[in-house]
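Partial view: only certain chains, each at its native spot in the assembly.
Per-chain residue numbering starts at 1, and chain names A and B are given in the order in which the chains are listed.
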Amino acid sequence: MRKIEAIIKPFKLDEVKEGLMEIGVKGMTVTEVKGFGRQKGHTEIYRGAEYRVDFVPKIKIEVVVAADMVAEAVKVIEQKAKTGAIGDGKIFVSSLEEVIRIRTGERGKEAI
Amino acid sequence: MVNTGDTAFILVSAALVMFMTPGLALFYGGMVRNKNVLATIMQSYIIICLVSVSWTLWGYSLSFGPDVGGVIGNLSWFALTDVGLTPSADYATTVPHLAFMVFQLMFAIITPALITGAFAERMKFKTFLVFMILWSTLVYSPLAHWVWGSGGWLAKMGALDFAGGTVVHISSGISALAAVLVIAKRRGHGKEQFIPHNVPMTVTGAAILWFGWFGFNAGSALTSGGLAASAFVATHIAAAAAGLTWLITEWIHRGKPTTLGAASGSVAGLVAITPASGFVGPASALIIGGVAGTLCYLGVMAKSKFGYDDSLDVVGIHGVGGTWGALATGLFATVAVNEAGKDGLFFGNPAQLWIQFVSVVTTWVFAFVMTIIILKVLDATMGLKVSDEEEVRGLDITQHSETAYNV
């Protein structure tokens, strides 16, 4: 079992979700995060004072998939989340020791 | 004799002015950080309660009661004794005395509330309550008496202040300056970024202020008619002009026109026109407001220059705007608008500018010195500022055991 974490641009969420569904991914978990990286933040102005905001709104998608699905899932995310502009984000893959579906108690592949 | 139209106008005006203080609560509340929004709102809200009681008991009598040497009213109207359903002999003679009293009360409420922006995000609530009672009694009441009280010395000298340039705005703005010199800065001031947590809240507050200000200025005519209409128009035009000039100034200075700038600018215009509103025509109002927008912007810039921590720019807006307005009254006033007024410099009477200047300086000095004294005493006895840890956790939790938003 692998966990894929992808940090993407917020407006790409729907496309990535559709893409993953098409290859058979059944579930995912999404978090609003703030990213810091090569992509510049912006300046805000309040009463004549300038404030630097370094963090950029991003979406983190977490998808757990069976090991044999990883490559395909990663490919889909890469394709769908890509704009080619700086700040498109990252994908991190890690391994899980166990996955459990709370409702049924199923473990492993069945639990996803 | 009570006139129904005048009374309707004053009562509705009083309601409008009352509504300004919650408006101010939102205006200020939106500009602080999340963790301090309730404490900021609370400071305005509780002043409504606090000053209403003290005004009923002794504040009104001190301000408008029978004159003692031009300096203060006596206490013979304590608890509104003799303040009844028929008009007073001295004030607003076509409306019930109680109506005049309650209209004035609303001014007595908002003035100290304005100061709270200066020390937002850091004052102890308990000390705050005591400060406000003292300030209202020792600073506001005398000033109100001097300018508006029957027999007050500034009034006798001929100072013009239609709706509170000195009494309300200079007094609060300069007391704010005194406060930020005495109360320590916020932790992280100059290093951390203090960004408004809810700008729509602030704009909503500005809009309520603008709305209520019609009662503030037009209501100060104390009758319903030409003068009220003229003051209403001057008020509106000045606010609009200042909103635009602030916007343009920051657009030039920083390259962007901001929503907070438009809101701040219009408030600056409202401040500046306040003393002049019943003495000047529409074209003058346009100029007074237009200048105020740029001037107060510069006033706000001053704080980073001098390094004091006036959290929400009370000095830059009310101190600067009020001073400009009081002086501008000496420039633009004309008896063509208000026979009971005077002509200003531009209408051939340079003396008026001098009188205005004296009243401004007097108010500056009086408000500044008194506020310093009060705060120094409170600092020594009760402490002014919350602890560092309380500041970090925020005043909402530490002073009030509440959080504003629970999503």
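Simple rule for what comes next: a residue touches a chain if its C-beta (ideal position, glycine included) is under 8 Å from a C-beta of that chain, and two chains touch if they have at least 3 such contacts.
These numbers come from a predicted model, not from an experiment.
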Write the complex's composition as a formula over the displayed labels, counting all copies in the file.
A x3, B x3
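Keep this in mind: only the chains that are shown with their structure count from here on.
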At what distance in angstrom does the C-alpha mean of chain B lie from that of chain A?
51
Contact set on chain A toward chain B in their complex:
44-52
Parts of chain B lying in touch with chain A, wherever the complex brings them together
193, 195-196, 250, 253-254, 256, 258, 260-261, 264, 297, 300-301, 304, 313
